[in-house]
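One structure coming up, written as structure tokens, with questions to follow.
One protein chain is absent from this view; the other protein chains keep their places.
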Amino acid sequence: MTVTAERAGGRGHPRPAKSAHRQGSSRPTRDSYALFLLPGALAFLAVIVVPFLMNTGVSFTDWRGVGTPEWSGLANYRELMDDAEFWASFRHSLFMVVAMAAVPTALGLVLAAALFDYVGKHFGSRWAAVLRACFYLPQVLPIAVAGIVWSWILAPDNGSLNELLKAVGLGSWQQDWLGDPDIALYSVMGVMVWVQLGFPLVVFMAGLQRVDPQLHEAAELDGAGWWRRFRHITLAQIRPEIYVVLTWCTIAALKVFGAVYVLTKGGPGGATDVPSYFSFTTFFEKTQVGYGAAVSTVLTVIILAVSLIGLKFQTRAEDAEEGVRA
Amino acid sequence: MRTALRRYPVLVALVLAALFMVVPFVIVAVNAVKSPAEYSANGPLSLPEGLYLDGVKDFWERVDFGQKLVNSVLISGSVAVLAVALSVLNAYAIGIGRIRGRTWVLAFFVLANTLPQEALVYPVYYLSKEAGLYDTRLSVIIVFTVIQAAFGTYLLASVLGQFPREILEAARIDGANKWQVLWRIVVPVSRPTLGVLLVFFFIWTWNEFLLPLVMLISNDNQTVSVALGVLQGQRLMDATMTNSAALLGVLPALVFFLVFQRTLTRGIAVGAVK
Partner (left out) sequence: MLPARRYGRRRTRTATALVGTLAGALLLASCGGSGSGSSDGKTLRLWHYEGPDSAMGMAWKAAVKEFEATHPGVTVEFEEKGFEQIQKTAPMVLNSSDAPDLMEYNKGNATAGLLSTQGLLTDLTAEVTKRGWDKKIGAGVRTTSQYDPNGVMGSGRWYGVPNYAEYTMVFYNKDLFKQHKIAEPKSFGELTAAMDKFVADGVTPLASAGAEYPAQQYLYQLALSKADRAWVDKYELYKGKTDFHDAAWTYGAETFADWVKKGYIAKKSSGLKAEDAGVSFIQGKSPILFSGSWWYGRFKSEAKFDWGTFLWPDAGLTLGSGGNLWVVPKGAKNKELAYDFIDITMSKKIQNLLGAKGGVPVAADPAAITDPKAKSLIADFNTVSGRDGLAFYPDWPVPGFYDVLVSEVQKLITGSAKPDEVLDSLQEAYDKGVPKT
């Protein structure tokens, strides 16, 4: 149609590096598919790549956010390598990955299947929709407000959780959930599961739309139980969503800042410090923009490396599947 | 054949879990209608003694909440639509076009999300000033369209990677070009995923705080989340007003979700297209 022609004429050269011949196909070159990437590539270049390069540039300077930056070479990076607290905080990131990626994905899968296959079928889609909305609600609340409310719930004196434990006779289980350095991290993890659960759930439930119900019926006729059908049909069909959700939640876990900051401010005594906290406070509380830029560049590189690993796994699995299907 | 009774425990368990998810909202709602004196005297977890709506009214007028709502709807709505469109284009090329090196192309787009937002602040401020877009809502729309499209591209490309080849071949044999295949076949079938993206992008942009705080200086341009920030003073915070404001701010996003969650289920099943 005309739009494609406009693009080809007006924007110039397609990217030769991205054109390739698909294996075993007699299709013409894939240049024109690359044209679909053009608007996205240009936009990302302007809004992300250029600022990232600017940020990396600033990381080699000493700058307070105003005035002219002073070149300082690798000084910021050397200082960062020596910052023990920063690297120690990555340990907490691992906990966050569990709380924000592993647990919500697993729980989300089970819940999605339960709501879609079970509740949807036996009680009607209205129930499934209402329940899904309830589970998604935490994602709608601004994290600052959620943090305030959870600090009320987890307050050591008269907090809802401790009051509840007292009421059911488990008074001895009461804790200073956010103020005890030994438990604070786990409390934060719990809140993060609450926050994140809705995200995988909605993605998976949308993905389950793709599953051909005939597959399930056939399997049921063959005598397969719910669990086996779940494993072999459901999981297989929504594998792309699972990869995406896991990778995305892992990135979010490595980047997490707002929730932790509102709940514990990284405390008590650094027990819930996360790497992004260093980036944020250096930028805005210390206004050491040069150092902050170095911190965020290092963070970006690390997170990008982790996501590349995830992406590589995913494309390799997809290619293998492609090979099987073709 | 299962008896009807055996199904109920599952439903009950799910309902209980759902109620647990909703508890903090109830707390927000409860505190939104308390007077500050009540809140201080009885604590945040007590029930209100009556409906105190002056806080909500005061906040509405104080920050010109109506204008903030308009701004937020404008920005979030535009970002949602534009980012979905951008994601569709990108994902079509990556997922269905299978261009070579798609891991790297995906990584290029995912970079938008791995970059911490605070690193974007100064560069985006500088670039928008150069472009004359500082303190405009358009700058925020552009930036967030790109940021959200990262997830959209990734999810949609992964999903489209599984798109049944037979349908595409059939359409191609019928003489459709790539553009037609995209809009006539791929988009309708991907409606649930597109619906997910639309909803996510709207809500994520609605709650964005840092970049709008930095980019939108004039009060007329500010969004709901920035207006909420006004209540956090240097040393004191207004708890009941924060809750009323939060409730007011959450309602539109909630309404959007409830309205659009129907699209999450309204897709053309693969079998029908076959």
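Note that the chains take the letters A and B in the order they are written out, and that residue 1 is the start of every chain.
Going forward, contacts are C-beta pairs under 8 Å (C-beta built on N, C-alpha and C of every residue); 3 or more make two chains touch, one makes a residue touch a chain.
All figures in this text were calculated on a predicted structure; none of them were measured in a lab.
Q: Could you tell which one of B:Asn31, B:Ser78, B:Ser244 or B:Gln261 touches the chain left off the display?
A: That would be B:Ser78, which touches the missing chain.
Q: Who touches the missing chain here, A:Gly266, A:Gly290 or A:Gly310?
A: Considering the complete complex, A:Gly266 is the one touching the chain left out.
Q: Touching the hidden chain in the full complex, which residues of chain B are there? Just list them.
A: Looking at chain B, the ones touching the missing chain are residues 36-37, 39-44, 62-63, 74-75, 77-78, 81-82, 122, 125, 129, 132-138, 141, 171, 174, 176, 180, 183-185, 188, 213-214, 217-221, 226, 229-239, 273.
Q: Take the complete complex as the reference. Which residues in chain A touch the chain that isn't displayed?
A: Answer for chain A: residues 64-67, 151, 155-157, 176-181, 184, 264-270, 281-282, 284-288 touch the chain left out.
Just so it is clear, only the chains that are shown with their structure count from here on.
Q: Taking the mean of the C-alpha atoms as each chain's centre, how many Å separate chain A from chain B?
A: 14
Q: Considering the complex alone, what residue numbers of chain B touch chain A?
A: 7, 10-11, 14-15, 17-19, 21-25, 27-28, 43-45, 86, 89-90, 92-94, 96-103, 105-116, 118-124, 126-127, 142-143, 145-147, 149-151, 153-155, 158-159, 161-162, 165, 177-180, 182, 192-193, 195-196, 199-200, 203, 207, 209, 225, 228-229, 232, 239, 242-243, 246, 249-250, 253-254, 257-258, 261, 264-265, 267, 269-271
Q: For chain A, which residues count as touching chain B in their complex?
A: 1, 3-4, 17-20, 22, 30, 32-37, 39-41, 43-44, 46-52, 54-55, 58, 65, 111, 114-115, 118-119, 122-123, 125, 127, 129-146, 148-150, 152-153, 158-160, 163, 194, 197-199, 202-203, 205-207, 209-210, 212-214, 237, 239-241, 243-244, 247-248, 251, 255, 257-258, 276, 279-280, 283-284, 289, 292-293, 296-297, 299-300, 303-304, 307-308, 311-312, 314-315, 318, 325
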